[in-house]
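One protein chain is absent from this view; the other protein chains keep their places.
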């Protein structure tokens, strides 16, 4: 008997392309970032500012998120901005600040690369190369990033299907690089009360279709600071392997995305709550780095 | 300084209409269904088949979900179907079966009403009147349901914004009926790997804007049986006051939505997991009815 | 070889349900409204205010659109409004005014019915019953309207697929009523510069799949007065059998949708342009009624 689904069918004919498919590789891929493992039973938390703005802003935020238990630091040096008149990032100066803050804190760095010509430069400073939403189908960039040998954080395009997302990851694996982390960060829909619609069902869907780790960005996914904590908890509850969140030591003065950045107090409280949720599903937040890694 | 959000702005000018607004009524509304409270600290679970198909199917499923800890029973007697050639429900015969199963199990009943002319009939059998997604902006039905005096379960339209959802609820409250439960059940987007895109960010958004209880339907929200458990857990983690889920004693033979219905074993396992998540966020699943209510 | 379409496939498995399908009935259905034919080689223009507001507003607008060559008059007596606090229409008083203006002008009337209980009432006054977008899947209303014996103008839901649209029409034909006109009126997308996204590709798609006439509503489809003329021309160019447009004798004072209503001068100019486009594709605008039909 026919069901209600007639004109909104689940795309059941779909299967993941071969290299990313769990059918080909049943066991989880574990991405290894300087000994820190993503995609295993422990949950990774990546925190930091949207953009690197200054030494003070970066170091203050980095020290604080480390103390609260972040495992890695995010921060943009090259920023994709809809308008040519918006702050475009500090460029290589930002990369150098990221390098210095890693030396001090021991936190591995995630930063975005936007241009095939800059892959080598960015890769020489960062621990994970991020390919952002707007570049999810920038195929030359996917290939070049894949060839860098660095782990890649690939964000879902804001209007990309799960199938296209997996095909984009396949471009990277096809370069011989299996160290790929997928990130759901909200899709574009008709709803305007949030910046994007965070598609958490992508998490169990991706975990079923591919062996790659899956993390969630509730900051871009909602665009609203107060909504980051509940959606971060939900992401863990439905099986995400980690979170990437915007945290700023003074969101009111941020050069970008301040309205969606947690302040340090909010971030601290959230980390406490995330530990409880993780335990309830039989997982744990990855332990923060021992302080003696600092130097 | 301008932000990335320029052309996908959060609709910040929006505020909830007066009767549903939390600004007007800061305290949570508690919907009281025969002494069972929805919208307080305890989480309610409503389970049952998509459609009432037969006495055996309904009673078997009802007994089982009660044993596993369901608080209320769902089941459709009048079914909105995209095609005129699909099973349209048992009609009043279905309502009578629902009445009988309530007598046996003590479980309050939720069932849908689709026609202004049937509001009195359906209200005479059910404990909660459901207004479905396709009727969220059926304004005469909202008014008539509001006048029935029964608690109303209002499902979000698959194409409706949060603002429209609250305005639809306002139609009911405007009839003097504050016993309204809001239900997120997935919205329509470009993604086809799930039946709908479950918009869990609607939960914290609605909880902030309105004093009404908010529940989630992960069965329609995903359309995939195996995806119901992770999304049910996520719904609780981000603050939902309850869940409504399709459960069938034999999903393979269901006359509608079998592909998204949990079987009794899966439902049992999920209830165990939901208790852990609830505790992790400082809430509890509402206690099942004592067995002596049976008679 | 695989094509670009991999994850955005045309839903090629789809076929129209039997009674509306062109496979079953190859020849165009011609809807006959008091001798005025819709769905033949001539193009019909339906014009008038969003809502009936007063005798003066209705009669002034009706006389003017008739002079400019409208074939039928639209006007709402029962209005579906997102908010319970918006103008809800004049109700039966509005129907009586519509009846009177028909007597004077000879223009057939199109007006919306929202409630199964009012189908007989509205049908007793109008020439065509409109089922609006928000009720496209109000199945009891579709059945009741179908049974009225009146021609039905069925508007596409703002988030309904072509397949669901045809299934909704099938509900009406299944009552033995083949006098159904389909109306594309814009769908809901992520784009916010227009009220809806007018999906003109629905016109050739529907003309291919079904034998029913297809018209377009550029007023609701765009929400912008200045955009109605170019989109009306485009609708004719891609094969629409007619147009329904909001025209008001004084848009600035309209109780609803004034921002998308043409004034009388704009309407006049548009009719001149539409005649040229119609000829360019080998069709004509249906001749206006001879003035001696007035009485």
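Order of writing sets the chain letters: A, B and C. Residues in each chain are counted from 1.
Note that in this section contacts are C-beta pairs under 8 Å (C-beta built on N, C-alpha and C of every residue); 3 or more make two chains touch, one makes a residue touch a chain.
Bear in mind the structure is a predicted one, so any value in this text is a computation, not a measurement.
A.B. asks: For the chain left off this view, which of C:23, C:55 or C:276 is in contact with it?
C.D. replies: Touches the omitted chain: C:276.
A.B. asks: Which residue, C:44, C:129, C:187 or C:243, contacts the hidden chain when the whole complex is considered?
C.D. replies: Of the listed residues, the one touching the omitted chain is C:187.
A.B. asks: With the missing chain put back, which residues of chain B would touch it? List them for me.
C.D. replies: The list for chain B reads 6-9, 11, 14, 161-164, 167, 188-190, 192.
A.B. asks: What does the interface between chain C and the hidden chain look like in terms of residue numbers?
C.D. replies: 1-11, 14, 81-83, 85-87, 159, 161-163, 187-201, 203-205, 208, 221-224, 226-227, 230-231, 233-239, 255-259, 273, 276-277, 279-281
A.B. asks: With the missing chain put back, which residues of chain A would touch it? List them for me.
C.D. replies: 8, 17, 80-85, 114-117, 134-135, 137-140, 157-160, 163-164, 167-168, 170-171, 174, 188, 190, 192
Criterion: only the chains that are shown with their structure count from here on.
A.B. asks: Report the most central chain, judged by the distance from each chain's C-alpha mean to the global C-alpha mean.
C.D. replies: Chain closest to the assembly's C-alpha mean: B.
A.B. asks: Rounded to the nearest whole Å, what is the centre-to-centre distance of chain B and chain C, using the mean of the C-alpha atoms as each centre?
C.D. replies: 34
A.B. asks: Hey, what residues on chain A touch two or more of the other chains?
C.D. replies: 6-9, 11, 14, 159, 161, 163, 188-190, 192
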